[in-house]
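The complex appears here minus one protein chain, its other protein chains still in place.
The block that comes next holds chain A.
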Amino acid sequence: MVPSRGLPSGSRPTGVSVGPAWSEAPCPILVVDRNGGIVEVNEAARTLLSGTAGGDRPSWHLPDWLADAHRCVTGGPSTTCAPTRSGRIGERMFEAFPTPHPDGDVVWWLIDDTDRRLAEETLRRAQERAAVLAGVSGTLLSSLSVQTCVEAAARLAVHHLADAAVLISPASPAGSDRFPVTFARAGGPVTGTTRTVDPATVPGLAEALQGLPSVPACWIDPGEVPAWVIPQGFEGPVGSVVVTPLPGHGVPDGALILLRSVGRRAFAEDEEAFAGLFAARVGAALSSVRVYGEQSRVTALLMRELLPPALGTVHGVEYAGRFRPFQDSERIGGDFYDVHPGADPAEETLVVLGDVAGKGLDAAVLTGRVRNSLHALRPLAHDHGHVLGLLNTALLTSPHERFVTLALASVLRRRAGRVRLRLTSAGHPPPLVLRADGRVEESGTYGDLLGAMPSVSFRTEELVLAPGETCLLYTDGITEARGGPVGGELYGVERLARDLTGRAGMPAEAVVERVHMLAAQWLGRGRHDDMAVVAIGAPRTGPLAVVDGDGHADRRGGADPHVGEDVRSPNTHWRQKRTRRT
């Protein structure tokens, strides 16, 4: 670009011919001699230079950046040639393009790129802010507690927007004048407190807390900001203030107050707009966290209702239960059990073990209904058939398309440590009894599953446990466990009975533990259904008590009106008749 041949300077007038097209060209053009003197300018350049330097040509000189560029082109003393040939003239930015002339003059074409630069600068800022906002959302959405989220928001506000930030959360309790307030300042800690706030005392705060658009910063007199808003350690008086709402999902989620000290530039219009965008992200994140927190609180509450109860000894009879959901990560499922103690030792305790078809939360919700229904029906439990008939009707009229199988046991401790049981199965595997002599018996109860058929019937069996004997209620998840040495084989009730043979005398807790262990061993790592087990144990009496001579309890016969009888609830008859009519 530097002309190789040098011509003596001072050749005037310039050899560059100046035509009308040249002088009326829209961009400023200057002809500059090798010494940097302006030789000729066109109209546009004249307007530009007279606008900045004023006066006429004698007082004009090249701006420094153009003088440097010119020296560079003419091969003058400046050896360091800056790559940029652009700079400011007056209020505008120009890029300069040289056309060296053989006589040593250089024609400089100046292209005004002020608007392009402004656009580029705006774009860069917008990109920066978009990145900041994305980062804000990322940071805030990764926190699951409201407290963490609020603190992070205050910290980010200080980092990106202001010297101090005060985040006012919605009043707690709602409608009161107590507001959780979080303070942050540059270089300081984030602190939180709950205090009485009269929103009317802070300009723009009342509007922001109602979710109304924020009041322009220039309308807020920093002197009116009450002292409590200014975080401790804030340097200097407040110079400018932005109060912006935090828009939540549907309702405002508090307000954000941004403070800048007098020493710093006041909030510009675009910064206020950016603060609004920032607040929108914060509000959305806070709202999500609040909803999440509320939901997890509700879930935990409901979950507690659905969890299996802790069992122990009631009225001299041992109870133990274990539940293993089909997915080990879950805590609830379709199997359930409950023990409803009698009001006193002379009243029967009702034990329920059941299985709702299906797994997971859907099934668990129905178990909750069944458990509540049975709890309410407990006073009728002297007649299992009646209770089950009522439950069947209730299930048939509920919107669920699921059925339930369950086993009921009414338990009463008799003299000499014996325990009388009335057992009824509703489509459920019949309970097993671990006899004192080591045998394992399957009870003779049977009945229909509930919630599928309009008419159901059951056979209740009564039996007696001697001290040390145990009755085991289990769901089919145990016997249908697939595994074994070959793999894929069913565990089955025969194998379960064989594995429990000779195990009488163990505490109920140990029996339950053993059954789960057996099933788990059989399964290996195979997948399984929900598994639930309840053991009802007649405790061994103390060393002085003598177990009956024959060692196991007698099965009582037909003398008792319940035994061997087909029990059907009156309700069942009614439904049956109605069905016949239709």
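Here is the rule we go by: contacts are C-beta pairs under 8 Å (C-beta built on N, C-alpha and C of every residue); 3 or more make two chains touch, one makes a residue touch a chain; residues count from 1.
Following the convention adopted for this analysis, contacts and distances are computed from a predicted model.
Enquirer: Looking only at the UniProt record of the hidden chain, which name from "Trehalose transport system permease protein SugA", "STAS domain-containing protein", "Amino acid/amide ABC transporter membrane protein 1 (HAAT family)" or "Cytochrome c oxidase subunit 1" is the right one?
Expert: UniProt protein name of the non-displayed chain: "STAS domain-containing protein".
Enquirer: Considering the whole complex, which of A:G90, A:P189 or A:G526 touches the chain not shown?
Expert: Within the whole complex, the residue contacting the unshown chain is A:G526.
Enquirer: Among A:E318, A:E348 or A:D448, which residue is in touch with the absent chain?
Expert: Considering the complete complex, A:D448 is the one touching the chain left out.
Enquirer: Can you list where chain A touches the absent chain?
Expert: Those residues of chain A that touch the unshown chain are 355, 357-359, 401-403, 405, 426-429, 446-449, 452-457, 476, 480, 482, 487-490, 526, 529, 566, 576, 579-580, 582.
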